[in-house]
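The other protein chains are all here in position, but one chain of the complex has been omitted.
Labels run A, B and C following the written order; every chain starts at residue 1.
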Amino acid sequence: MSDAVTLTLATQPTHTLVADCIAADRFAGLGATAIAALPVVHGGRPATLGEFFRVRGERASVVRIEGDCTRIDGIGTGMVEGELMIDGSVGRDLGLAMSGGRIDVRGNAGANAGGAPAGAARGMTGGEIVVRGSVGDEAGARMRRGLLVVTGDGGRGMGKGMIAGTVVLFGNAGPGTGRFLKRGSIVALGEVERPATFRYACTYRPPHVALLLRYLGSRCRLDVAAAQVTGRYERYSGDLAELGKGELLRWVGA
Amino acid sequence: MKINGVAIEDTFAEAFTMRVARLLITGQTLGWAKEAAVKLTGFATSVIGCKCEAGIERELPDGETPDGRPGVSVLFLTMDKASLPEQLIVRVGQTVLTCPTTACFDGLPDAPDRLPVGKALRVFGDGFQASKVIGGKRYWRIPVMEGEFLIEETFGMLKGVGGGNFLILARDADAALAAAEAAVAAMTGAPGVILPFPGGVVRSGSKVGSKRYSNMIATTNDAFDPTLKAVTQSQLPEVVNSVLEIVLDGTDGPSIEAAMRAGIRAACRPGVLTITAGNYGGKLGPHHFYLRKILG
Amino acid sequence: MTTPARLRIAGGTVYDPAHGVDGVVRDVCIEGGGIVAELPAGAPRLDVRGMVVMPGGVDIHAHVAGSSVNHARRLLPEEHAADPAPAPRLVDGPPPRSGTGGTVPSTFATGYRYAGLGYTTAMEAAVAPLAARHAHAELDDTPLIDSGFFVLLGNDDYLLRQIAAGETARARDYAGWLLGVTRAYAIKIVNPGGVAVWKSGGAGGGRNVSGLDDAVGSSAVTPRKILETLAGAANALALPHPVHIHCNNLGQPGNAATTLESMRALAGQRAHFTHLQFHSYGGERGKGWKSAAKDVIEYVNGHAQVSVDVGQVMFGSATTVTADGPVEHLLYASSGRKWVNVDIELETGCGIVPYSYREKAAVSALQWAVGLELFLLAQDPWRVVLSTDHPNGATFLSYPELIRLLMDRAYRDDRLKAVNQKLLAGSALLDGLAREYTLGEIAIVTRAGPARLLGLSHKGHLGPGADADVTVYAPDADRAKMFAAPRYVIKGGAIVVEEGQLRRAPAGARLAVRPDYDVAVKKDVRRFFDDYATVAFENYGAEP
Partner (left out) sequence: MSAVEHVTCLGCGCACDDITVVVERGRLTEAQRACVLGTAWFGDGQVPQEIRIRGRAGTLERAIAEAAKVLTDAQRPLVYLAGDISCEVQRDAVAIADRLQGAIDSLAGTAGAGVLAAQRRGRAGATLGELRQRADLVVFWGVDPGARYPRYSARYAVDAVGLAAPAGRSSRRVIAVDLGEARGPADADGRVAIRPDAEVDALGTMRATVQGRVAGTNAALAPAIALVHEMTQARYVALVADAEPGPIPLDPDRAEALIALAQALNGRTRCALSTLRGGGNRSGADAVLTWQTGFPFAVDFGRGYPTYRPHAGAAERLAGGEVDAALVIGAPATLPDSVARGLAGVATVAIGPRASAAGWNPVVAVDTGVAGIHEGGTAFRMDDVPLPLRPALEGEDVRSATATVRALRERLEGGA
């Protein structure tokens, strides 16, 4: 047993690599050889994780990934617990339908981060994803519970159809952010264009945002301004075509 | 044993196991946090009549509260498991929920016994309430006219200690009060301890039951009442003309002991003759705080 | 081994209830795809000593093919992604195919999985005539099971017009024509009149029927008239299977009264009432459910012309898929799950809502209990068939678990303790039903009974002339395990499961009827088509 498993990208995939076998909790019971033998799909062809990654350490639920994983999809799919730290950018479906644990990406993430498989009612149902960069379209779509934090910009349809949970976006939001949202919160610290079915409620200092941002500052070591922690936010309720129990909170200053 | 010429009786304070919760109440200013805390812990001197005992443990600087605002820490005790959530739900609902700017957090996060306080209060939101999980803890956001009241879903409950005490036997009432005030000042802010009585001091020390009224749970401690020296089996020396008691509740024995030590030392002032403590012969309460051992 | 033309299944303990054989050690002989009385001594043998031998299973009511099933499949990619079905390793015959499972598996996976349970015949229970061609195409891609379908009637505008006009004979001939032109096996009625009302639109009360005498458009047309007309037609056309009825008010509290009234309306005629569990509730609308299984099964027990299948609910994921559009709208509104509705022109409807039955949910627990009560209080197993209304109450893969509940009282009582008891007051199950099904009775409710009720004289038994559809189980005290993995399955003489592994996947045969009717009706139907249909009369149906 090691403190952590480290995967170092040794061979850059030439096609999209679906590596939905990478989840921190799954590695807790596996030796290095077994980890290397996990199945992946490279451009539609079955392959193994070891054909692309050098594996150090074993039987740990703290996993570090080194290298540029922009072409790698599905990292953290269905993760239940543990910690996954990625020292670069990742492809689409990061933390797809995860239910627990933490994923921390020091780069960008592709579409559908924390999202749901096609047709599934729920995206992530727990845990935390921090992307220290930007995300592709529909990040946090149909999230049921959990936290998705993006320090860069959001793509189109961020938090689309959320059932509950929290999305915090430090950069600017793309179009369609929050549409079809039933419950849950989107905290927008940058620019956001809200759907017409979000209706303005008030401008106030939401106590849970203060708590949340302080948590992000201390636990995730994110750079959060005091003016954001204690600042004023416009509250928009929506999506009124759905339950209307959710909110979009837009920071408007100290 | 004597401290500053004050005799420390070789006896012990007998205390009981109670259930305790710690609430952290924050506000936009310390003033508002305290305002809520004072109301919350009002009329909570003794379980005999109030069903609970509560008090402000200490003030919390901004950096120590979950939301970074000033706040106070409150301890809340009851005799049994069931009445602690009952009391908390009704009292927090009436005093903290109602108080401008406040939020209410659990101060015993590691306690496995969880009381569903926020969970019960959420329904004040009439369906408009929302929950939020932050760092693994669930909070309820209850809409109020001012904005939102934020309260943690559950609060921890531990076994605590209630009824730690000592008695100040003084030459006159002025000396007794001055000594009691000094003791309270020395104990204020002691971690894990509250003094539930007004100003931390109780003048109506009681004995169990009644000699005359069968329905009374507690009646005046006539053995320590100076005015009855002549008509009862008094335990007071001739020179003692006034007695005041300090009662302490806390999260654990060592906290109580530390506070008693500081309090008794401060109470050993001119005009005070003896410090003693109340007990029931050691048969009722599992906690025995021997004065001389504490001070030794 | 390759499948020999002759085979002696030797030394097994045989359950062949159609011939009164209840656990007798004897050989079963196969030649050329059928069962024969005897084979020469030198014929190849399959030694099954110590094992249990039964006819292949017959599913009387399941939703496995056709347009509504395919709508359900399309709706559930998440289930398919979670349950891949790689191609099996077959030894000869058609190449194997991969697929996906979930509550509504792909066609090839459906065939493989049925055979894997020892089932060799299954009836698709609801096909809109308009989509008959589609259903046949899917069944063609569903190997290993002989199959047919029931064609939906009873909300179709042509029929309702004939009833309104009192044209009973023409209604019968129309049914005869439709069965032939769609290559169907039997007549299915779903919520008689209710779907037609749902489709007719508008707000307020006009969204379903609630009783047997509600008007459906014309006051001359009522659910009762529809039932009478079609039950009469099925019997007059001498169909092998009587009219197959999904009653009004499915899933509603208090619907047992409607169910009993429907049974009484057809007293004296053969009729099959399907997924009876969903129609056996007491209580009142808006005031909650309770079990009325005792009342309903008592009636069934006393009336030999009534047959039923149970439609057992099992805990877990299911997909409700039915022609009963208004019911699915209610389920959508109450569950908040995704919902498909397709109104099918001039004929019927289609509604789909994925659903989960949870042990801790009061209504789910009641439904589970009602189904078991029906099974355990039934006196004549020949008329009470095992079904889950796949995939409505549960998938067909849960049959082994259901068999265990029926055969093992201790297990059943244990499971009962774990379910929500809130609505179980008055359930006979709670009083402790001691009955345990025997292997012989299981052979009846899963094979011999449904085959007889379907009029499939060559199915469900092991006498000479029967199809060589045989299932061999290794006995196991855990009946769920035993029935989940037969050791051998023989389909039409081919050994398709060997040592528990699927080895061959021949195509199944199609079961269809072609009743005689007065062809004069075609002229009138054509006129109706010319006036209203969007598919030419000549292009209708499923004939090549």
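Convention: a residue touches a chain if its C-beta (ideal position, glycine included) is under 8 Å from a C-beta of that chain, and two chains touch if they have at least 3 such contacts.
Just so we're clear, the structure is a prediction, and the values are computed from it rather than from any experiment.
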Partners of the unshown chain among those that are drawn: A, C
Residue among C:L39, C:A87, C:A236 or C:A257 that touches the chain left out of view: C:A87
Contact partner of the left-out chain, one of A:F27, A:F180 or A:Y233: A:F180
Selected residue (touches chain absent from view) among C:A43, C:L250 or C:I344: C:I344
Contact partner of the left-out chain, one of C:P17, C:G99 or C:G311: C:G99
Sites on chain A contacted by the missing partner chain, in the whole complex: 14-16, 39, 41, 43-46, 92, 111-112, 118-119, 121, 137, 142, 156-157, 160-161, 176, 179-180, 195-197, 199, 238-241, 244
Residues of chain C in contact with the chain not shown: 65, 67, 70-71, 73-77, 79-81, 84-87, 95, 97-100, 102, 104-108, 130-131, 133-134, 137-138, 141, 157, 198-203, 329, 332-333, 338-346, 352-353, 531-536, 538-539, 544
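Assume only the chains that are shown with their structure count from here on.
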Whole-Å gap separating chain B and chain C, where each centre is the average of the chain's CA atoms: 70
Where chain A and chain C are represented by their mean Cα positions, the distance between them in whole Å: 45
Contacts with two or more other chains, residues of chain C listed in rising order: none
Residues of chain B that touch chain A when the two form their complex: 66-69, 103, 128, 130, 132-135, 139, 141, 147-150
Complex contact set, residues of chain C against chain A: 75-79, 81, 337-338
In the complex, chain A residues that touch chain B: 145-147, 166, 183, 185, 202, 204-208, 210-212, 214-215, 219, 229-230, 245, 247
